[in-house]
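Note that this is a trimmed complex: some chains were dropped, and none of the rest were shifted.
We call the chains A, B and C, going by the order they appear; numbering starts again at 1 in every chain.
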Amino acid sequence: MKAIVTVMLKDGVLDPQGKAIGHALHVQGFGEVQEVRAGRVIELDIDARDREAAAARVDEMARKLLANQVIESFKVEIV
Amino acid sequence: MTARTVDAALAREFGLSNEEYERVLAIMGRTPSLTELGIFSVMWSEHCSYKSSRVWLKTLPTTAPWVIHGPGENAGVVDIGRGLAAIFKMESHNHPSFIEPYQGAATGVGGILRDVFTMGARPVANLNALRFGSPENPVTRRIVDGVVRGIGGYGNCVGVPTVGGEINFHPSFDGNPLVNAMTVGIARTDRIFLSAAAGIGNPVVYVGSRTGRDGIHGATMASAEFGADAEAKRPTVQVGDPFVEKLLIEACLELMATDAIVAIQDMGAAGLTSSSVEMAGKGGVGIELDLDHVPQRERGMTAYEMMLSESQERMLIVIRPDREDVARAIFDKWELDFAVIGHITETGHIVVKHRGVVEADIPLDPLAEQAPLYRRPLGDRVVPEPLGRVHDPIGTEAALLRLIGSPDIASRAWVWNQYDSTVGGRTVRRPGAADAAVVVVSEDDAGFDSTLALALTTDCTPRYVQACARTGGAQAVAEAYRNLCAVGATPLAVTDNLNFGNPERPEIMRQFADAIEGMGVACRALDFPVVSGNVSLYNETKNPDGTTTAILPTPAIGGLGVLEDANRAVGLSLAPGLSLVLIGE
Amino acid sequence: MRAGIVVFPGTNRERDMAIALHRVTGIRPMMLWHRDTKLPKLDLVVLPGGFSHGDYLRCGAMAAHSPVMSAVRAHAATGGAVLGVCNGFQILTEAQLLPGALLRNAGLRFLSQDWHLRVERADTIFTSAWRQGDIFRVPLAHGDGNYIADADTLDRIEDEGQVAFRYCDAEGRVSPETSPNGSARSIAGVFDRSRRILGLMPHPEDLVDPLMGGTDGLPLFKSLLESLVS
């Protein structure tokens, strides 16, 4: 099974990277861009009985290791 | 938050005691607004007011013929000859580094850099004094990793070499690591910038990053013990942007080469509040801010939030009105926000307006003069049991191996190999190469052939301070002095970072007072004055059983010396054929 | 030799580079700004190290789109020499003036330590003061120096002699273990096809003075001086 974990900075936490990307896009003529947020995505192949079991385990992985919950939030999808 | 009524209970949540709140009421002659209470609480926090430590700090020697500015400015300034000044200071970011090690350490480096370049200096070196918990504790590994990455991540990006520091491990730092960062910069002695505001009507300019809801109440948090509720305090974590800091350094130094600046101050702990209060207070003037003009990152911020935000990479500048365009052009070039957010007044008050409403109006003199000052009770000395006679159960060779392999002595290359130590082309002795780092400095920043150099070191052995705070304090100073001598430098001055437990505990206060006394004795004997520093108290961890454990007392000393000829700097590596001589007792 | 150093927002090794160039030429190189659209007449354009635009997104990605890069391209197209060090190397690959790309170091940590390089060819304007096979010491200071390209590209640049330097040990041995950052085939620096453009990760400019610990990096600048006298 494949899981996709998307990790983003929490709302309100400064995102220097997103800010810089937004700025660069403006300079390159993409003026229609407003807020930009940058994050990480981690794709995992995992053995699991079923989707629920996979989701529960990946959620645990995200909490323990993949996301820094002090400043980041995460989302798990099983595909 | 706005819905809360201001009363003694809320004041207590903000860290003000009942007596302190009474004093606020007396000064204001009315119940303060939420924003006003916020301003009092941060200005009167341990972090900003030094209320427990000030009486002791005053006993340290701070003068010498070569001292240009001692404690009281953003950083200490000493004359190093050839028309140059070294500007340096050490500062702690202990509590934030426990909550979020990477960002805590990174923003610590950012903060101390600003303290130095705000005075007109180009930063030329960073050092850091670190203490972590037991290496066996799994949490320690995570904290060490984050802190080291954070220091490197910030310092490497701004392009200031990290040239030295120290690391110790001890279980007392398990829940409260120490991250003390030191920056050294160089300026011309005739171009040093101070923070005292002047000139009624002069514009007050905000530059740098936008303000968000970062780290609100960070200054009061830095003055509170850590317990189970540390988790709940987490959303206050600030994120640093070393890229913006780099732009800010270049833009400020460019502006400082003009005659536009009247006064300048970085926004450190409690951001807008402490910078505006200190600038106006030192200048004996008033200041009026209109928060509508503050560059904001988030929507709907209140006056309270803006005044207490600890968003990073921001500066406040009072400029000459006829130079506004010059200044604006420089910040435009570096793509930084630039906004006139207020002006200097003759009222002697800080007045804060937001959306046409006066959110705060506080007389500055009493805010400063009636700030609490405590001579806290000193308890008995708590002295650990003597170690007794040393036995030799394992043999000299095994003992030597164990010593070399112990975390406190083992090579630190794994740390400094992550720090850029050569950027700038000034580093003569990198980490590990000598008892003190050596960097060359020059009359004009682009001067390429200079051999004038600074020697830099940080030192403290917390174990010694715990055994006898007076001797341990003196020893830390003496060790810094020796390390500077060992590379061939003439020691000039020190900065310090006094990390201790809860000052309301008499035995801790005793440690603190004794350590300062010892430092003072050594500094006087060596003609090695203290020109800047920082105090970090309440470094304790709550145990599950409700008791608290204080850290080992750690008065970290940052020493600075000068070498006339960097070619004569002495390192550690022994060339074959040389003799080894032991001197001293 | 008329040299110019491009400064991007976040560049931080321009001073180091200026010292090295000054050392061989006796002249202070000109500082160029990332927004410049025209360059003065120059023999050498240098893209120095640092964290242009914070190294956000990908190192060098935003700088590669700066106005000045069109001018750098034009300079190169007319045979002008271009040197990119560290972040400058990353910018040159992002601008596709050099083949390949630079990824995070395999160990995922910033590397700041001395390493050894082997000179792969000495018949270029950048390397003529060395002999082929020479070993020299040089400081590393990067988090993203892991050189990568697809296998065809790697074979092609080997065949065409575009590999300038490889990481090696003190004796000059090259193996996967002597690559500090995981770079394919231990490649530390590459030329373009004309060999008038060079990019490398390490910092020869930080080792040009006995005071700083050695002069191992000096031959790069001496080579340029000899080749580009004007």
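Here is the rule we go by: a contact is a pair of C-beta atoms (placed from the backbone, for glycine too) under 8 Å apart; a residue touches a chain by one contact, two chains touch by 3 or more.
None of these values were measured; they are calculated from a predicted model.
Displayed chains are single representatives of each kind; full-complex composition is A x2, B x1, C x1.
Throughout what follows, only the chains that are shown with their structure count from here on.
Subunit A and subunit B have centres, each the mean of its CA atoms, that are 34 Å apart. Mean C-alpha positions place subunit B and subunit C at a centre distance of 37 Å. Multi-chain contact residues of subunit B, defined as those touching 2 or more other chains: 241, 243-244, 335.
Touching two or more other chains at once are residues 16, 20 of subunit A. Taken together, the subunit C residues at the contact with subunit B in this complex read 9-10, 12-13, 15-16, 18-20, 22-23, 28, 49-51, 53-56, 109-113, 139, 141, 143, 203, 205-206, 211-213.
Residues of subunit A touching subunit B in their complex: 9-10, 12-16, 19-20, 23, 68, 70-71. Those residues of subunit B whose C-beta lies close enough to touch subunit A in the complex are 99-100, 103, 209, 212-214, 234-235, 237-241, 243-244, 297-298, 311-312, 335.
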